[in-house]
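I have placed the structure first, in the form of structure tokens, so that the comments after it can refer back to it.
With one protein chain removed, the remaining protein chains of the complex are shown where they sit.
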């Protein structure tokens, strides 16, 4: 049996304690140290996990030979500098989503990690949630057929953020899910948005995403809504799926579709519609965050790429940047940059 | 008391018989004649309404002095020529939606009607449906405040049409409702679509619509969906509304919103969220088609413009054409032409 | 091919015209005559079906050699005398539910029909509805296991009837369904009710029904409710089913249950709970009334007992009478009479 992996966690605000708790409960993992600037947060977490060293000094994590990997749950603006310093100190890095505040930043992190053979993993937790995984299996098995289009709504009332748009805040969830499901990078994005409450801070956005394979996706994001809606429809050539994260039946599979038969005579189409059973498969209630951190450990130990890879995190940022650019120029269709271009553009 | 208005109805397919039935039940209206090329349809309707003359000859309606108005329920491609001949014969005209197959055609019909002082009315039935009217009242009374955005989905499985896209088929419903609610013509449209089943016949479309006032609308239309969805969310600065045409509570009013208070100090925003009661007002179950035809009679008798005016019908076509143009050039943002431009372009 | 069966329909109020329409559309059936006391009803139906003779004289149906069977859709109080006269005239009889106004009346009809080898069939339409049939198949195939209990609610606002309770009005639906599904007569009934609006006319009732096999059923009936509810839960030892007649997914099958394993040690139970997939099977949208009348024709032609047999209709009345008796004596548990006893009591 291997020695346990030891983690240093920086940022003990809203999400950090969840990371600490899940790491602590993970077999083969230990929280060696926790770091924050606020004494009260350090004290609170320190009391809960007496074995973890508490510190206000991030550098102390980097020089600590007992720390194998650094887990970053600080504000987005700090992701790049903290992650870069950790990688340069030879630590594996897990950083909360989004990977960085720009594709340039993200790209630099990725190349740094690759150069040193270190794991760099953004925390796209949704792609570890059992309903999302189940749908991935449905797509990959061919049960849904060709994916014609995906339409998704992620809306609720609040919380507005003063410095980033709803696209940066909620977009990473849907863009990482789409990237995971479809297995390809979007090629074009067109987005319309409005800053209803705060000036220059879009709080509603309608984003169309095109992939080279032909799959079209629509993503509706909003901090202004009469209620919470987390509804995704996936329309395939064989079956259709509705994924509702707020439902007790999060995945519903519809054996429905339209079938084009061979034209009887030239120029005449014969269409039949099929409406069959609807199945809500039982979905296990495992915690996505635990699965995500286990994947991080696996990646460190085996060298395999985690599902939520740095490349996936970078792809998500590329889509966000394309959406923001489209919004800025009034809804124009914008080409999503790929790695090579962003590299040369950096 | 006035003499009853006498109508000639042409086209006795799916929708025509509904028009005949509602006209027959309307006080002050009489069906003088019905016209179709198919003898079996004529026979069926003739048996039901023995007082109505049946004819295969459209011209016979036009020369019949007993016919005050012509009601057209034939395929879209024939709207222009039939309506034009009726107007030129001095008859008022009601034509099923859409008004015509192009804005040029629609514009010619409108100018012809205006020149002769005749009523030309497209059959946008939804703007006579009690839930839609109730929401119009909520908007006009200011109860919802400024309309930030509207998001609407109109999807179901089928029926594909071989010659027109889902935008021409389902779009007139939403575009007429938006036009009625907002009281302004859209200025820009951007649309993404896909022809999943039939080549070159989009069966799913995501359409963003911008108005000069700032209101942004998103319209999702599809013939491919796991189920029927008719869901519209209207987000105002004061209240929000969900309109669901398939629900026993078609209008739900949410006393919810985000409130920006005066910044405490320079550059700092204070937002509060309000979540109050939800009300499902009782909505009368009157038949929209009866209200629509009564409005047509009123317009003929008083000379007032009907709610579903020729101008509204033309505006709807302008939005459809802009959406189709946007789809054709890959989602580009397209300016919606207004009447003057389309005139000069004609 | 057989000559068509010819029907005389008496009672052209709310339900009668549906019977006429379905008979008319049924292959191998013809409506020979329609009968009502009201001239306007006769005229209306006569215009729709010119081939049917119209008459105000019920006896004229009985002496008409062209009439094979009489279909009765008159008020309950008249069922017995009309059906008896028809049977005595040698006609097969279909009578709307309930079969008669009392078990004595019902029993007399049944013995009369049996003596003459005529079909007597009560119109329990629900047991011909596709969702109810589908559940019957699930029960009979053993897929649900032993049926532990059934809980059903049939409530809506109105319509109160001045002369019969909600048990006589709505009860026949549920009691016929239970009788069909379970294949056994209830042995005991206990009911609590209240006459909220009209004196001595219960408009809400809670009825517990026990069968010898052990299955317990609860039936909630009400004319006072905030909305329409048609919800039945069937809990079996293997699977559970929810049947909702108002839903687009009327049958939902839950692969869930509790499993008692062999006690580890004496007196200790080990229970495990199983929660599996949920399936909404596609249910064909055939009209129950058409299937019911086809079954009537089949019974006449073959001599086989129809699904909605006179015995089933009589069993339903026995349950209603037991429930009424329980209500009358304050909720006491009442034994359901079976045929032999009711016979000797007659």
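What to note about this one:
So that you can tell them apart, the chains are marked A, B and C in the order they are listed, and the count of residues begins at 1 in each.
To be clear about the criterion, a contact is a pair of C-beta atoms (placed from the backbone, for glycine too) under 8 Å apart; a residue touches a chain by one contact, two chains touch by 3 or more.
None of the values given here were measured: they were computed from a predicted structure.
Contact with the omitted chain, checked across C:44, C:89, C:198 or C:294, is made by C:198.
Remark: the omitted chain is touched by one listed residue; of C:220, C:295 or C:315 this is C:220. Of the candidate positions B:28, B:142, B:276 or B:330, contact with the unshown chain belongs to B:276.
In the complete complex, the residue from C:81, C:246, C:275 or C:302 that touches the missing chain is C:275.
Across the interface with the omitted chain, subunit C contributes residues 148-149, 151, 153, 157-160, 162, 188, 190, 192-194, 196-198, 203-204, 206, 208, 210, 214, 216, 218, 220, 222-227, 233, 235, 237, 240-242, 252, 254, 256-258, 260, 268-269, 271, 273, 275, 278, 330-333.
Residues touching the missing chain, restricted to subunit B, are 249, 255, 275-282 (touch as defined at the top).
We adopt the following convention: only the chains that are shown with their structure count from here on.
For subunit C, the chain with the farthest CA centroid is A. In whole angstrom, the spacing between the mean C-alpha positions of subunit B and subunit C is 44.
Centres computed as Cα averages put subunit A at a distance of 55 Å from subunit C. Taken residue by residue, subunit C touches two or more other chains at no position, since every residue touches fewer.
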